[in-house]
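In this view, the complex is presented without one of its protein chains, the others remaining in place.
What follows is chain A.
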Amino acid sequence: MTERSYIEVKDLRRLFDVSKPWLNRVLEGGEKQYLKAVDGVSFSIAKGETFALVGESGSGKSTVARMVVGLLPPTDGEVVIDGVSMSSRAALAERQRLRRRIQMIFQDPYASLNPRWQVDRIVAEPIRAFRLIEREKEITDRVGELLTLVGLHPADGKKYPHEFSGGQRQRVAIARALASNAEFIVCDEPTSALDVSVQAQILNLMRDLQDRLGLTYLLISHNLAVVRHMASRIGVMYLGRIVEISNGRELFAHPKHPYTRMLLDAVPDVGMTGRQRIPVSGEIPNPISPPSGCTFNPRCPFANERCRAEIPPLLGGVACHAIHEGRLAVDAAA
């Protein structure tokens, strides 16, 4: 990439301590146990781009999202946003300024809005917290403007969250994210709790806003069709690692990693093309004791000794020994 990346995530790692309590460890014996939720994830996002992370539950995609926005400190690695490292102590003032420009939209619009607050107060919260506008009258105007932007009416500000449907609540959450003039929005499963017709409304709104405001998105989703519709580049995660990263069209036309192929095959599609499916077997293993080597090896039809022993590096956008060695042909049929 020639232009400087807007978001740069370098070798991000996160461990969770899942040990038994200290007393039990002393009495029953036993080591400390760690769960590697995210293990060496790197990617970059250009300005105005949508980058998506897909994966099944337990793959660590939400943990990455939380580390990128700073809700969770990484165990190792760093997040660089617009040239400023979010983990360095020196650039405190600069980090404070950046925080304002990063916002997050959560999956459950029922849980992410305070039920006791009126919507105008919810949307005005970032404006007040960052002291962007001082005069109350102007704050009210700005909130009305934001609500209009997301397809609600300024008068809706006087309502409480329970008076809205799921889709409208997600609109409120988007308005709140935009209130601090955010440029980068991390969307963690933004439409998973919504019905399809409402999902379409929200996805269209997200794309319109991106066009109008030049937003950059990090989209976390388990729904491949949503990801394909929204993202220009996609990273596929499996057990805390990115197994394949590529631009959207390429990933869907020529998936490389066996897991990506399996995942694409497994998605029920309304296209009804009658394509032949490779039967999928197995489930995502317990991340506390992941398989050695490539974590996908117990489910992979192409696994050999090396796959069971050695973790494959991410080369040429894919982390797979079989592809690197040329044992597994990259589907070239266009």
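The criterion applied here is as follows: a contact is a pair of C-beta atoms (placed from the backbone, for glycine too) under 8 Å apart; a residue touches a chain by one contact, two chains touch by 3 or more; residues count from 1.
Throughout what follows, contacts and distances are computed from a predicted model.
Q: Missing chain's UniProt protein name, "ABC transporter ATP-binding protein", "ATP synthase subunit b", "YeeE/YedE family protein" or "NADH-quinone oxidoreductase subunit N"?
A: The chain we cannot see is, by its UniProt record, "ABC transporter ATP-binding protein".
Q: Among A:109, A:126 or A:167, which residue is in contact with the omitted chain in the full complex?
A: Missing-chain contact among the listed residues: A:167.
Q: Hey, which of A:222, A:254, A:308 or A:324 is the one touching the hidden chain?
A: A:222
Q: Among A:11, A:136 or A:283, which one is in touch with the chain left out?
A: A:283
Q: For the chain left off this view, which of A:84, A:149 or A:264 is in contact with it?
A: With A:84, A:149 or A:264 as choices, the missing chain is touched by A:264.
Q: List every residue of chain A that touches the chain not included in the displayed model.
A: 56-57, 165, 167-168, 195-201, 203-204, 207, 222, 224-226, 228-229, 249, 252, 262-273, 277, 279-281, 283-284
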